[in-house]
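Removed: one protein chain of the complex. Kept in place: all other protein chains.
Lettered A and B in written order, each chain numbered from 1.
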Amino acid sequence: MLEPQFESALAHRAAPDTLSISMREISERGMIDLRGLATDKKFMSAVKSVLGFDLPKAPRASTSWGDLKALWLSPDQWLILCTRSKTNSLLAELNAALAKIHSLAVDVSDMRAIIRLEGESVRETLMKGSSLDLISDDYKAGTVRRMRFAEIAALLHVVEENVIDIYVFRSYAEYTWAFLTKAARKGAEVKLFKR
Amino acid sequence: MSTKPYRLAEGGSRIDRSRKVTFSFDGKDISGFAGDTLASAVLASGQKLFGRSFKYHRPRGLVGLGSEEMNALIGIGVGSRHEPNLRATQIEIFNGLSAESQNRWPSLKYDVGAINSKFSRFLPAGFYYKTFMWPKSFWKHVYEPFIRKAAGLGKAPEGRDPDTYEHMHVHADVIIVGGGIAGLTAAEAAASTGTKVLLCDENPVLGGIADLTAGMIDGECVADHAATVAARLAALPNVHILTRTTVVGHFHHNYLMAFERVGDHDPAILASGAPKHRLWKIRADKVVVATGALERPIAFANNDRPNIMLASAVRGLIGRYGVTPGSKGVVFTNNDDAYLTAFALKKAGVTVRVVDSRARPDGALVKRAIAEGIDVNLGSVISAVEGTSGVTAVKIAAYRRGQGRVITEKRVDCDFIAMSGGWNPALHLWCHNGGKIEFDDSLQSFRPKSHTDNIVAVGAANGTMSVEATLVEAQALGKKAKKFIVQEPERGASESLWFAPATGKYNEGNKHFIDFQNDVTAADLELAQREGYESVEHTKRYTTFGMATDQGKTSNLNGLGVISEATGKTIPEIGVTTFRPPYTPYSFGAIAGSLTNDLFLPVRRTPIFQWHSDHGAVFEPVGQWRRAYTYPQASESKHEAINREILCVRNKVGLLDASTLGKIEIKGPDAAEFLDRIYTNTFSTLKVGKCRYGLMMNELGFLSDDGVTARLADDHFIMHTTSGGADRIGAWLEEWLQTEWTNYKVFVTPVTEQWAQFAVAGPRARDVLSKLGPDFDISNEAFPHMSFKQGHFGGYPVRVYRISFSGEMSFEVATPANFGQGLWNAIMEAGDEFGLSAYGTEALHVLRAEKGYIVVGDESDGTVTPVDVGMEGMVSKKKPDFIGKRSLEQSFLKGPNRKQLVGLLTEDPTDVLPDGAYAVAAVKNKPPMEMIGQVTSTYMSPTLGRSIAMALIQNGRSRMGEVISFPLEGGKVMKATITDTVFYDKEGGRIHA
Partner (left out) sequence: MLVVTCPVCNASGDETDFHYGGQAHVRRPATTDPVNITDEDQRDYLFIRHNPKGLHFERWRCDRGCGKWFHAARDTVTMEFKATYGITELPPAELIKEAKGPWADYFKKRLKEKA
């Protein structure tokens, strides 16, 4: 029988040591795009019965429990994060719980590439490509924001003060990697407001 | 020449005399001190000449002290690092700097173009329009080459720029533009409330012209006070200071662009990895314009000679760099401020005389000058300047306000002139986004009036010229703060002086320069008025006054003054020309930022991109995607490779990377009804597990996209769109659901990139798949054409669509993207024994054209309906409403003579019609000919061994068998017979094999 060969978007990329931040691909994460109405109590409780926690209702919020995480994308859309190997079973559980409820859950684990950025100048590095005020209080740990980054669409998840995951569509992974490698170059750091 | 004849023995707040710096200017080594500008160092070396003027090539020297400099434009760096048109006054020197003057040939001293000056009578305002009209042929061969060579200042660098550039975004509660005494005070006031303050200044050192300003603040001189405030600000966590950063534009909603020269002044900074320039994109709640004021030159005859400078520039050269332009100077003024320059010169041991146009000035500084024994000629003007590449003497004439000619004059030897016609608030930024201004009689200048944005002007930028009032104004930005005790000289009124009468013929004004950079004189402006250019905007375009990089910094008001005197209108009646961004020019590198080379455009890669690349693929762009076009092997040409790939699909089996196809999951109780609205044909009747080809129109009734949609469950579909249409159609579906059919319960999730998707096409396709270990029945009976299966190939999860764009038996296999490369390899391996080969997009296009399948975007161009392309059968007659239905009934789209899609077979089967070739009703010797249609797709078909084409031809479908003509470039006419569009396997048996 054919053994499936797994190859993530940036499998062959390693960050050069000339950067002021650290950068790596996260490829072992499963992702489920979940749509349903936040105003639909049946939907919300069915999802809770599977995840074990409430989907976040506040814009740009995220909630987590163990290795599960739910990122708010829209009033009727969330991105559920889990360990990649558990994606199928989680999706099956969600679909079972939501069988009679208007919703759409899709495995999108391979649709986006995730790059984890770590370091003190992570936010300023991203501000070379994003017009958002990422050093403001709006972007505390846990915040999720979709945005225009450089010339493409991206999703940003503030994991910790100096740890940010950036999600881009898989086809743009190399572009994003190249942009970040250039922006995060040592010597090109910008410290805003003496942070 | 002695060394450093113009460097004073002491003084110079900006320079470090212990650090000598050597650079080259026009190939000559020159030494200066660390902290010098190119301007101060070159001047200190004894050289007055910095450039030649744009039109007349007149010798020019320094005029200003900072970014207002309009003459001394210099090219810096060599080869690919060359950067033209930088102001000598802003270039900070370093060891090894290489600089050159511009707009001269062969050298600055001997310039052939200077002959233009001799003919200046024949080069008046508007000379382009007047002179180069006749004879017609002269324009192309004589005039234009001449103008091209003569015009343009610097030259463009050669080769690819090796430096890096970047953009940076920043948000602030308050941005203060300008770090002079007004800006510093405003910054401190604003910061005291806890807000985030961004302070930008174009100079390397904060303080603006505090060092050129008289007075004491709390017992400190203004410059020391400024330095103290700057130091306090530098320590505040809520203040970010950017020096060497020019705010070049102000746009809607307080969006500003600022240009930071990060590494221009020090190669070590560049070597450390920093970008050369950084473009800041700034968003602020409030903008404080503290841009100060610009000193005006005075319009007098030959006022453009080298060593005639602004009074503030002379004062700055002495104070900052310990440099004097000469040993004997004349200060020519209509205001008190310039007297400070006289004091500075006297203190430096330079002989100085003041010529003041005012008859009875009574300010404190005038009295002090007289008391100190400085020669002051009141009620006087400079009526003539002697010297060509410098100043040797002036004539001083008695003058009363409004006097038009010289009556008496006397000659005085001197070697430089410091002029001051008063100060204008620097209004550019205020005006970029529609700020209103008003004329202030006491200032003899415009000042800010009102603005729709949250923006204020403080200090000199607001027309507030006293230190005390400036501090009060700036402090208003913060909480109530302590009042400073300010001592400053009481100022007398200034008096407008728009035109100083001159000796003899010079009184015509054709050597009274107004716009130095564009060589516009008072005479040019007067001529424009006489010729009827009444609107100041017309005068600007006719004479080029206020245009280009100077943007009227020094020229604007003087020009208006001249026009005012020529027309008898007041300056407010004349109005001002528009100030446009940028305030000063900035580099293309900064504009591009980091988006160069591999980042120039985002390129989308499929999961198989690297494989394509490794296997010799030639890529073609499809939107931002790069798709494999064909895979030439060894010595194959592209054409041979394409033919091989096509025949491989027709005779054996081929593998295509179709991952770029748009894929959208659509689910909900109303999903089927929704699709019936979106597509022209019906989807509610589609059975689960089946696929259907659908057409989409836009609301105008024109083809917009097409693709195959499969029904996964009663309430669940997966839609395929074209590669280019994926994002657009995804957004389109959302838009209709959110804005029009809001009652539909449907969710739409685009999943294009989740899947790697491949077409396995050809008579052996099933043989290949069966070797992959499918866990479902792939026989024709169990898995017929236009059906769908989900399962596994070995360990690979797959969705398989039996659909075809080649006319062969074909399976589109989708697997999650990260398994894509693995499955691709497995298929290649499994297909080996059947002769499988990868095929690219060009083979795909020929294959589909052989079958007469359309491509939206090739066969359609945004004005083509489904009926036009012969798909009337796919436009539902039953459904009451779907997008575009009503428009399709508009008379225009139902009218006669629509172009219709047909096939074409050329008379000579080896002739391939050019893409887009026009068919004509009748061939004539030369155009115009009546056009009846155009070729939309055209190929040499290896399957048929002849050329084929499709075309949109007027009434095409009723012209079957007719021969039509395509006149081509070069006179050749190709003839082709109109046929139906299916060239191969008309019965369609192969697809169901």
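Here, a residue touches a chain if its C-beta (ideal position, glycine included) is under 8 Å from a C-beta of that chain, and two chains touch if they have at least 3 such contacts.
Keep in mind it's a predicted model, so treat the numbers as computed, not measured.
For the chain that is not shown, the touched chains among those present are A, B, taking the whole complex.
Residue-wise, the contact with the chain that is not shown comes from A:R148, picked out of A:H12, A:K86, A:R148 or A:K194. In the complete complex, the residue from A:L79, A:M111 or A:L132 that touches the missing chain is A:L132. Here one chain is not drawn; of B:S635, B:S891 or B:N925, the residue touching it is B:S891. When the full complex is taken into account, the listed residue touching the unshown chain is B:T739, out of B:S18, B:S635 or B:T739. Residue-wise, the contact with the chain that is not shown comes from B:T452, picked out of B:S272, B:T392, B:T452 or B:S613. Within the entire complex, the positions of subunit B that touch the omitted partner chain are 251-253, 255, 283, 452, 699-700, 731, 734-735, 738-742, 880-881, 885-887, 890-891.
In the full complex, subunit A makes contact with the omitted chain through residues 59-60, 73-75, 77, 131-132, 145-148, 153.
Just so we're on the same page, only the chains that are shown with their structure count from here on.
Chain contact summary for the complex, subunit A toward subunit B: residues 1-9, 12, 18, 27, 33, 35-36, 76, 102-104, 106-112, 124, 127-133, 136, 150-152, 169-175, 178-179, 182-183, 185-188, 190, 192-194. Listed in rising order, the residues of subunit B touching subunit A in the complex are 164, 166-171, 196, 237-240, 272-275, 278, 281, 283, 594-595, 598-599, 601-607, 610, 624-625, 665, 667-669, 745, 747, 749, 751-755, 772-773, 793-796, 816-823, 825-826.
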